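Structure, as structure tokens:
The other protein chains are all here in position, but one chain of the complex has been omitted.
Our next item is subunit A:
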Amino acid sequence: MLGLAAQMLRFRKGTFVATFVALAAGVMILMTCGLLVESGLRYQGSPQRYAAAVAVVADRDRTIAGPEIFGETESTTVSLPEGGRVPETLVKAIAAVPGVASAVGDHSIAVTPVAAPGVPATGHGWGSAALAPYRMVSGTQPRTDGEVAVDARLAAGGKLQPGDATALVVGGTERKFRVSGVVDAVGPRAAVFFTDTQAARLDPNPGSFTAIGVLAAPGADKAAVVAAVRTAAVNAKTYVDGERGLVEQPEAVAARALTVQAGAAFGGYAAMIIIFVVAGTVGLSVRHRRRDLALLRAVAATPGQVRLMILGEVGLLSLLAAVVGVPAGLAATAWTRDQLVTRGFVPGTFELSGGLLSGLAVTVAVAVVALSSAWIAALRTTRIRPTEALGEAAVEPALGGKVRIVSGLVFLAGGVSLIGLTGATGGTTALGAATGMLYTFVLAVALLAPWINQAAAKLLTPVLRTVWGTSGYLAAANLRANARGMVAVLTALVLSVGFGGTVWFLQDNLQRQTVVQSHDGTLAQHALTGAAGLPATAAAKARKIPGVVAATGVRRTSVIIPNQLEAQAVAAQGIDPVGADQTLDLGVRSGSLTDLRASTVALSTTLADSAGWKLGDDARLWLGDGTPVTLRVVALYDRGWGFGDVTLDSETLTGHTATGLDDHVLIRTAPGADVTAGLTDLANAYPMSTVIGTDQLTGELAQDLAVSAWLNKMLIAVLVGYAVLAAANTLIMAALARARELSLLRLVGVTRGQVRRMVHAEQAGLLGVALVIGTAIAAITLSSVVHAVSGERIPYVPALGAAVILGGTIALALIATMLPIGRVLRTPPVQGIGLRE
């Protein structure tokens, strides 16, 4: 049967091109996702600074048990947004472990070299140099607290030599040092070595280390040493081998999380769409060959043989698609990786690795989808009576079984009930519910499509007749008769309009929401921002400027919230509550921000809803470094998108963020007061800081969002592109399959123009229905998410975007139909009516 299948493929290339394109593009997209996930999972940064250590002890994540559901608790591991700390005392304990030569505590201190501000640098104690084989290029190690040894890259960037004086911004203040030596160092960030005592003094979190490196004694049994270290450091985690890279480079952890999550989430969406598309095209290609298959049956092929042949065809196609799609996927992933690096989502050390596993998995997955939809389509052919081969035209089969209509209605009901659910939840949960809703609706449409097509054709008959006359009459009749054949087209069109409309505009809405909230909620006119962070004194100093009414230091961080389903990190801000009501308006619904102090917290209403906290409750959460805190909820506010879902007193955060510095200071001045000189002085007092208008601050926020939205939008564009490709594919297939019918019409006296008008009328009908349904789905989904997020019912839809999506769909459908129909019409009708279909 495989030989027969291969022959069928060769002969009916046209019919199979559509399926092939759908499969190959699907393999390519999934391959990209799979490879991103695989590379992410394999990516551990690379142990460079800790290369000599047999193990590294650090505290970088929290495993948090979820609620008990049906007697089972599911726990989630969340990596600590600010990175955890290990106590100094642990060094002694580990050093005492037999087989350990020494245990070296490492400080990681954010440092901005004034001589080369563009070179990202981190400060360490010289003792930690023992963890990596550093090579002294020139000079010596730092011997006094006023000396530093610098990375060769830094020395090159800042034109530094041993003996030079240089300034470093540490902890928001500029300090002078003398360069004692230059070391050849590795790792993504340049290293600056202080003396150990100086490093301990400069660390914003005294009494602790970011990690402890363990050096094994020569000849010691490594496994035994590691096991003993594990028992000695039960409250932290012991990383060995490649994992050491993750401790060394926090950005590696983030990159890993990003690629794995983005790849998996996107892969999930893509898989759904690919299932729709592949099932649709495969089904359609089988339908178009009904007569061929019936003939095979009549010439004595058993139903099993026919099924086998169809499966063989699709199997061969899947293999071909893999041959093309996998390399294309590799290329696409390489491009994506470069984009991610360029846009700063992942560090340059992120490399694509593997591919064999993803390639295999994707090929198998796509083949399984294709084969099972072929199997379903082939099951139907079992019911093809052999005598069908003999009829003039294969009889259009009935609309579909009871199972189909019932499951379609069930999905429709499911989608409608999700509207309620989305309305009731907020924030991220709403987003999940919205996507679920979108898919449920599209699935319902796919299942109900035959009946939708038929009903639409009935409804549209008078309209088409009035507008297009005889051609319209024929078009309506065709739409009715082909209700089943146009299922794939309707589904693909609804999918592209509904999906594109929802997800694309959702992104716009969320972005806009963030910017609008941040803009509306900022009462201060000026902001002092510091690239190297601002110490708490900055806000105090600003308050002293004559004409300044209030100044609020803002520290951005994240905290871990034990949500109702699973723990997750959410954006938070630490503010100095004194006078904050003059600079910030968070849109407080209940309670008051004046009650904010070290033991209390304010939450956005969405977060409070999803975590199940009310005003006055004790909220148990984890600060960015993993410290558990219990804070009383004193205020609930609306503007969570603009300011983060959690607002804390800066005091609560002291010692629990990596830098211990403020990101910016919001400054409110009295109307008419001239504060220019005061603000300039303020900016001069803090290194690398400037005073900007708060609208500029919002603008930067919008820009940051645009960068992260890039990833989302690209993913959506790819998916919508795929759905659109599928729609075009199906339309072309459908148009070409009608060669015979159109020839017949022309032979009985319908003019070419009339045929063309008829096709126009059909298109108008089909597109109209698809656009109405797609827009309705997008509108419902979008408005329920936007409502959950912002309380507004009417989503924001940029006119240009709407025009692009609607216009694009219309243009595409017309091109994908009129071109092949034009070709069909150019062939003489007598030839078209022949055996060739």
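What we mean here is this: a contact is a pair of C-beta atoms (placed from the backbone, for glycine too) under 8 Å apart; a residue touches a chain by one contact, two chains touch by 3 or more; residues count from 1.
Here, contacts and distances are computed from a predicted model.
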Options "2-oxoisovalerate dehydrogenase subunit beta", "ABC transporter", "ATP-binding cassette domain-containing protein" or "Catalase-related peroxidase": UniProt name of the undisplayed chain: "ABC transporter"
Residue of A:Arg153, A:Arg297, A:Arg337 or A:Arg738 touching the missing chain in the full complex: A:Arg297
Absent-chain contact - pick from A:Pro386, A:Gly414, A:Gly436 or A:Gly808: A:Pro386
Positions on subunit A where the hidden chain makes contact: 4, 7-8, 10-12, 291-292, 295-305, 382, 385-387, 389-390, 834-837
